[in-house]
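Pasting a structure here, questions to come.
Heads up, one of the protein chains got dropped from this complex, but the rest are sitting where they should.
Entry: chain A
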């Protein structure tokens, strides 16, 4: 029997595969971190999340996917 992998480990593995998007998002925040407001880097974050959702195991990604679709529907 394989050892049980905790959800956070799966999460970490999936997030590690999106280092390019993650770095782009980080740069967008850090460039002016004194004036961060809600959805300041929304496009970068959605790109990061899109990458993450594709790589994460299915049962973890479902909830994220619905949130992502809801976010995409917003004008």
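To be clear about the criterion, a residue touches a chain if its C-beta (ideal position, glycine included) is under 8 Å from a C-beta of that chain, and two chains touch if they have at least 3 such contacts; residues count from 1.
Operating definition for what follows: contacts and distances are computed from a predicted model.
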Next on the checklist: Suppose you had to identify the omitted chain by its UniProt name; would it be "Ribosome biogenesis protein ERB1", "Arginine-hydroxylase NDUFAF5, mitochondrial", "General transcription and DNA repair factor IIH" or "Aspartate--tRNA ligase, cytoplasmic"?
Outcome noted: "Arginine-hydroxylase NDUFAF5, mitochondrial"
Item to check | Absent chain, residues of chain A that touch it | outcome: 8-9, 11-12, 15-16, 21-27, 29-30, 33, 36-41, 45, 48-49, 52, 64, 67
